[in-house]
Each structure stands twice: as C-alpha cells, then as structure tokens.
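Take a look at the structure set out below.
Missing here is one protein chain; the remaining ones are kept as they sit in the complex.
Order as written gives the chain letters A, B and C; numbering starts at 1 within each chain.
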Amino acid sequence: MSTQTDGSAGAPARTYSSYSRNVALRVLMTREMAIVVALVVVYLYALGNIQFFDGPLTLFNLSKEYAPILMMALPMTLIIITGEIDLSVASTLGVSAAVTGVLVIEHDLSVPTAAVLAVVVGAVLGALNGFFVAYVGLPSLAVTIGTLALYRGLAEGLIQDKRIAGFPDTWQDWPTERIGETQYPNIVIPVVVLVVVFAVLLHFTTFGRGVFEIGLSDEAAHFSGVNVARTKLVLFTLSGAVAALAGVYVALKANSVATDTGAGFELKVIAGVLLGGVSIFGGRGALHGVVAGVLLIAVLNSALQLDGQGSEVIQIIIGLLLVGSVIASSNLSRVRALLPRRAVKTAARSTTTPPTPTPGDDTRKVVQ
Amino acid sequence: MTTLAPTRPTESAGVRVLRTVLRSRELAIVIVLVAIVLFATARRSSFVFSADGWRDTLLAPSILLVLAVGQMVVVVTRNVDLSIGSTLGISAYVVGKIFVANPDTSVFVVFAAGIAVGAVVGAINGLLVTVFNVPSLVITLGMMYVLRGALTHEVGSERINAQDFPAHFEKLGTQQVLTIPVLTIIALVVVAVVGYYLHTARGGRELYAIGSDPDAAVLYGLPAARRVFGAFVLCGALAGLAGVFSTARYATAFSGTGKDIELQAVAAVVIGGVAIFGGSGTVWGAAIGAFLLVTINRALPILGISEFWQGAVVGLLIIGSIVLDRVLSIRRQHRLLEARDHA
Amino acid sequence: MRINTKRFAAGAALALVASVGLAACGSDDGGSGDGDGTTVTFLPKNLGNPYFETSDAGGEKAVKEFGGVYDEVGPDTAGPDAQVSYIDTAAAQGVNVLVVSANDPDALCDSLNAAREAGTKVVTFDSDTNPECRDLFINQATAEGIAKVQVDMIAEQIGDSGEIAILSAAANATNQNAWIELMEAELEASHPDIELVATVYGDDDDQTSFDKTAALLADHPNLKGIISPTTVGISAAARYLSTSDAKGKVALTGLGTPNQMRDYVKDGTVTEFALWNPEDLGFLSAYAGKALADGDITGEEGDTFSAGDLGEFTVGADGTVLLGDPFRYNADNIDDFNF
C-alpha cells in the first residue's frame, strides 16, 4: 500500500485493512447466501422426497419455463437497486412476441431479422419508460402501470384475432433443443451469457457502482457526477430490450403468439428479484442472489407440481416467501437495536480512538 | 421573504370556490368524461338515452368506484394496496357461500359479512405494514398471491352460479330508484362519506399530512401508524363491499373473481389526479377516474375504435394523466418561484 | 459481529419458510403412478368451468370403469402458457394418458411431443392441436355441423333477417375461430338477409363476457340476435339479457349447458341452444386414451375401439374420432338433462 504525499496533513501515515471481516464471513454471511442455501436445501429435499423430481425432464422443463423470467429479472435487479421499478416488462415481452410473429408469419421476414427488429422495438418501449421516469421525473410505479396497460394494448392491437403460429422449424426448435447430452435446452446458453454480462455490469463496472449509489442516495450520486437520469434511461432501455429478447424466445418456444403471451410474468420477475435479497428501497442487492431467488421459485414450482399440488399452493408459498423475506430483512435493524451494548463495544474496539458524537444526524430534509 | 403590509385582495367565498373548481385537476377529467359521453351519445343516442344505456352508464362503474375510493385513501398516505382484487374475490365467494347455505339470508347480513371479510383482510395488511414497517407495495403484492392462492385452494373449480343466488339478491344488481341503480347509489354514498371525511375531518387531513411527508408526520406527533392502519382497513372493507357488488351484478363467484382489478383501481386513482406518492388528490378525482376508465371501455367501440386497441387507449389515458399532473406541478413551481422574485 | 448475526437470522428465517412450505406439500402424498392401472390425466382449458367439470366427470367415470388412476389438473385462467407447465409435469411424472383441451393449437406442441417421446399418449378433446402433436382428437361434432346448427337456430329465431353478432371466447381460440369462419360462410351461402355486424371476445371470462354483451347492445341498437358458441359466453350473455330491455327482443343462441341455461330458457330470454353431451365427450376421450395406452390402437384411420356403454368408435381421417351430432335444447326437453 503506497502512501500519498499529496494533500496537506503531515501526520504519520495510517494503514487500513480493506475489510472488517474475513473472506469466509463476508461471502457466507449474506442474505444472498441464505437464498442460495435455501435453494440447495429445497433442491436436495425435492430430489430425495418428490417422485419424478430426479427424472430427465425436470431440469429441462424448469430451464425452459423460467428462462424468460430469469432474463427479465436481470435488468429488473438493476432497476430496483436504483430504487425504481418496471411493471411493464411482461407487456413489452408481449409486444416483442407479437412483432416477431407478425413480421415472420405475416410478412415473411427471416426470424433473425424479425428478432432484431423486435428487440429494437423493446428497447424503444423501455426507453420510453426511462424517458418518463428519468427526464420527465414521473414515479416509475405510475408510469409502468400505465405502460403495462399501453404495451399490452399494443400487442392486442397488433395481433387482433389473427392466428400467429408456425415459425420456421429450424428456429422454432432451436431454443428447446438440448445442449449435447445434457438436460439443458439451448436457451440456457444465452441466459447464462446474460447473467454474466449483467453480473459484470452491476458488480465490476463504474456504471454498476453508479447504480448502487443512485439507489442509496440519488442526490449524493448526482453530486458526485453520476448522470442519474442517463443511468436510469439506460437501465429501462436494457429492461425493454431484454424483455423483448425473452419475447422472441417465448414466441419461438410456443411456436405461436397470443394477445396474452407472458401476461402476469412481471409479478414473478419482481417476486424473484425481491426474494433474491434486493431491497425494494434500492441500494442493496447482488445478482447471484437474484439468480438463486428465481431458481428457488422455479424449483419450488416444479417440485410442488410434480407432487400434485395445484398452482394455488405455489402462489401461496411465493406470496409467503415474499412477505416473510421483506419482513425479515426490514426488521433486522430492530433485532440489532436490541443489542446496542454489543454494537458499541464492537465499534469501540474497531476504531483507534473513541467515536465522537454525531450531531445533526437526524437533520431532515427541508420542505421543497 | 415576507412582505410586511398585509394587503390581500378581498374576494368573496363564491368567487374563491369557483376559482378552485376551475383550476382543479378534477375538472380536466370531468371534461374528458363528458366529452366521451357526448360523442358516444351523438353517435348512438341509446348510449345514454335508453333504459339499458342509462342504467349501464351508471351501474357499470359502481364496483370500480368503490375500489378506487378505498385505494385512494391508501394511496394518499403514500401506500398502495395491490391485494384488493383478491379481497374482492374472497368476499364474493363468502357471499355466495352464505346464499348457498341459506338462500333466505337478509341482504343486510350479506353486506355486513362482505364488508367484515374485507375489513379483516385490510387489517392484516395494515398490521403488516405498520407494525413491521415494510413497504406496502411488496406486502400487498405478497398478500395478493397468498389470498388468491388460498381462495383457489378452498374453492377449487367450484363456481357459484346465478341459480345459487336468491332472486331478491340478483334483482339488487339491477334494481333502480328513480332510474338510478341501487348499487350506484350506495357507491355514491361511499364516495360522498369518504370524500367528506377526508376533506373536513381532522383524521382525514392527517392522512394527507402523513402522505405528504411521513417523517414530518411522526415528528409532528400525528398518530401515523394508527391512521395508516385505518386506511388499510377502510380499503379492505370497501374491497369487501365491492365483492358484494360483484356478486349482485354478475351473479357468479369463483376462484378468479376480481382478478387483475387492483391495477384498474390504481389506474383510476392515478387518472383521477391522486399523486402516487401521497399527499394530494381527492376522492372525487378517484371516483371520476373510475367512471372514466369504465365508460371509455364501453364507449370505444361506439366511437369506432376497435376493441383490440382498448387496452392501449387506457394505457395512454394513464400516462397522459400523470404527464398532465407533472406539467401542472412544474408550471405551478415556476409561478411560485417567480412570485418570490416579485415579492 | 452484529452484521453476521443479522444476516444469519435472515438466512435462517428464509430457509425455514421455504422448508415449511415444502414440508407442507411433502406431507400430502398425492402421488400418482403407483398401482397397476392406467394413469389418465385430464387437462382442461381451465378449471372452474362447468363445461369442463362435466366432461372431466365423464372422463373420471370411464377411468374408474376400466380401473385406471384419474387425475385432473389445470390453470385457473385459460391460456397456453400455463397449460404447458402442466403438460411438462405430466410428462415428468410419466402418466400413461394425457387428455387435453388445447388453448392453442401450436403453443402446446413442443411440450406434447416431448411428453409423447417420454411415452405418454396424448388425446385432445373439445379443442384440437395440430394433428402431428397428438395421437387422437375426440371431436364433439364436426365443425360444419356445429356452425350450421347455430346459424339455423338464429335464423329461425329472428325470422331469417336482421343484424346479428357473435360473442366468442378468446380472440385466438382455435375452434371458435374455425366455427366463426364456417358460420360466416353458411350465412353468406344460405341466409343473405342476415348481417353479421360484430364479433366480440369475452375471453371465456364470465364478467368480461357480461360486459361485452352490454357493450354490444349499446353499440348496435338494431341487433336482433347474438350467437355465443361458448358455454361461458352464452350464460353470461343470457344473464345480462334477462335483466335488460332487450330481453325477448334480442335472440340469443349458441352452445350452452342445460343447467346453466335452464332459468333463461324458462324465463324466455333464450329459446333454443345446442350442445353435445360433454360428459360423453370426456368418457369417450378416456376410453380412447386407454385403447392407445394398451396398444389396442395407434391412431391410424380405421382403427376401432370400444368405449363402454357408448359402444364402438372408429378413427377417422387425421386421427379424429367423432362423438356425434350436436343436440338442441329448448323448453320442451331441457328438464330431461342434468349437467
């Protein structure tokens, strides 16, 4: 560690450790890890106790069905970390599927061309959300409730009562063909690529740092030169583009497009993200937690269905998990508050001099 | 800075009221609503000027009206209740079950039961939100799943059909007093009572204060948790009432009753000019928003817009409303800043 | 250390919730597949639909007769997405026969074929998929027959002239659209004075259908008749009409079940409607599946099999088995039926 001579103080250089806890604690004692553990436990339990869960179709079906959810959860994670929300993803997916279908089946475009156009359309729809949120200053909840209706309406208007079905065989089969001898369909490949891309974007780039800063305090981020509006615009655009990509996949997988394709997916996506440890208030979350959160829902769903439970049981469990996880994470501060003595001791030990009082800690924002 | 000489132009109360009305955000949607009704009626006089048309114009919005009022009360405190669709479903099923068990049950008992069921659900939501201090968006989203799942689990594929409801209850769905449907009258009474409360009671004003700045409300010493809890109970109770309405109007109850209606209620509230982050807006606005949302759906085919584009029109309406709100608030802010310069 | 404690608590709580959830389902041993009977799973368009309740009840009766194991699963709203996951699950469970009423002819194909590769025999009923995705289709009646009977009924009821409208299910529903197309052709060919002014979609949702009926009447003041070729639609439309001024003035017919329509036939809202016997449809489907599973038939044209009390059936072109002709219900005969 080098000492810098710039600045003013001529006091002796101090050294700092980078982390207050060792690697094991840092990696293991996180909310994300709790979800990963829950996922592993549930998976192992299902493997041992649910008939057919170990069958060759289980992982295949699960990957195939939850690929679009996981895809959309990736940009959604970043959006929720900035403290916003995008309820319109499933409708964007619907528009994209409709565009793909209409272009390929009604206008005989090739699937790749149509897919690119659909993704562009998705990006534009996402950018529209982003524009309203970032530059007009509207609350994303209200905007995306509006575009949830608007984009679904566009999909309905595009399809009307037409039958959009019968994509060219090669394209229609590809996403759900297995990768070599594995149990996984091809769609897993782009999903994994996207997961890696978004993980790097969120955790290993300056852009990602900005995303967290905006979520923790968009004002402080703004004052540090983070372009808050542009960041949000980019995220909503990404969200639209990825939802559109998922839409192309869903269209090809089903080999048909209906007006309600993907309807209701947004809630599964959000449930997966929140379950994965992302704070609805923004500023906190990690992508591996979200992946685990979505997979947990997928595995629970699959296990419960194989066990003969109806979709309503799955609904109830997802709902309880959602409520439970939010209550748990929001109220841990209370648990912490019950242990003030310990906290003081820990902190006192960790600093070289006793802490000084912090006045004005609770200064409040002035009425605007 | 403040000026010293108190020189205020004197204006009569009547002028002030008129000015308030003319400047109000609600007027904008009333104009849109009236315009739509006028256009639709001009093209098809039966839209309003026929017994069925008149009745449906008033009756169709009644369910959403009640839901939007409840949602508005929650939204004004800077919360949201996404579970009202599920609550409506449970209430409707309970109402159906009561009639299946005893077809002679009094209508009043059924209303009380529906409202009570809703209030209980609302109380659970309210408790979770205020005691655990967690965001209502997530809690009520979770509750939406849990309640709908529980309802489906209980109901299964059972469906309570028109035959299961006694005639006197079914009749309530279309009964009219002086040509105005009974359900609409009840809904309007709800609007009036809740609107009056929010406007003129201390508790009502405190709801606005809480939504305007929750931290300041606590610092001020307002009973914020109790008021928010109350808002959720009211919202739940009204969702329960809407469940009774739904069974009376549609004479059917099954596991999917009321699905997806929560977003419509939120949309109605937003269209009505209620700020999604609380503090401002009126019950009247939310009610007109609900009226507009339902009426526009009925009127679009008559106005020559294919039913396939109806969803898109509703979406545009929502976006348009919030953009309008934003533009108005920016303009107002500019005015205030300029006023400060000239002070 | 407090951070550690907090995070651990979060993890523990979550794991607890998750495992409680699982334990709850694990305790219910709803396993299918044990026993030596043929396992037959019915997958209707959606649950909570009286029509499918009746047909699946017929299926259950048949399965019990031949000593198989019956199961019914399905989404709570009609849509192909949700059906796919039930097909996948059935495939993973290795059920012998899957009896499906398809929400979409193409969307289910991949999953159905995967199931067939895994050894499951697929029988569609009520609403077909593409022929290459299933082994047999049990057709309630020929599309031409269904279209013709409805057009005939409305023509009789409105005096063969005037405006009519159609209240369908979902805009993309295969069988609905096929019937509507045939009805349009039939109207053009045989009933030139009848004008089809609108087709609206109630999504097989009771309330939507109800509201669409209201909108239809408001939009078309000269409407003389409505055809609703879906049981959900016709009952919702009848309910609206029965409380409206249009009762008795606007004729309503289509496909409905006697129990749902009884009141409206008796109060004069509806004169006559048609349907096959859905119970027989389910019954036949189950027996067809059994025959496939046992290897008695392969779905080739000309294969014959026995369906209990319903007698012998022969597989027609495209792997289709025809139940019979639609039956008309009216005030004279409706009390003879209970489904």
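Quick note on the criterion: a residue touches a chain if its C-beta (ideal position, glycine included) is under 8 Å from a C-beta of that chain, and two chains touch if they have at least 3 such contacts.
The rule is short, and it goes like this: contacts and distances are computed from a predicted model.
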From "NADH-quinone oxidoreductase subunit J", "Sodium:proton antiporter", "Sugar ABC transporter ATP-binding protein" or "Cytochrome C oxidase subunit I", the hidden chain's UniProt protein name: "Sugar ABC transporter ATP-binding protein"
Contact list for the unshown chain, restricted to visible chains: A, B
Residue among B:97, B:171, B:205 or B:326 touching the omitted chain: B:205
Footprint left on subunit A by the chain that the document does not show: 1-9, 11, 13-20, 200, 204-206, 208-209, 212-213, 216-217, 219-225, 227, 283, 340, 343-344, 346-348, 350-353, 355-368
Residue numbers in subunit B that touch the chain omitted from display: 1-8, 200-202, 205-206, 208-209, 211-213, 215-223, 275, 279-280, 332-334, 336-338, 340-341
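The rule is short, and it goes like this: only the chains that are shown with their structure count from here on.
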Chain-level touch network, classified as line, ring, star, complete or other: complete
Computed distance of Cα centres, subunit B from subunit A, in Å: 31
Separation of mean Cα positions, subunit C and subunit B [Å, integer]: 35
Residue list for subunit B, restricted to those that touch at least two other chains: 152, 255, 308
For subunit C, residues that touch 2 or more chains besides their own: 76, 171, 201
Partner subunit B, residues of subunit C touching it in the complex: 47-50, 52-53, 76-77, 171, 198, 200-201, 205-207, 210-212, 214-215, 217-219, 221, 235-236, 239, 243-246, 259-260, 262-263
In the complex with subunit A, residue positions of subunit C that touch it: 1-15, 17-19, 21-22, 24-26, 28, 30-33, 71, 73, 75-76, 79-82, 84-86, 88-89, 91-94, 104-107, 109-110, 114, 118, 170-172, 174, 177, 199, 201
Touching residues on subunit B, where the partner in the complex is subunit C: 44, 46-47, 50-53, 56, 60, 152, 155-159, 161-163, 173-174, 246, 250-252, 254-257, 259, 297-298, 301-302, 307-308
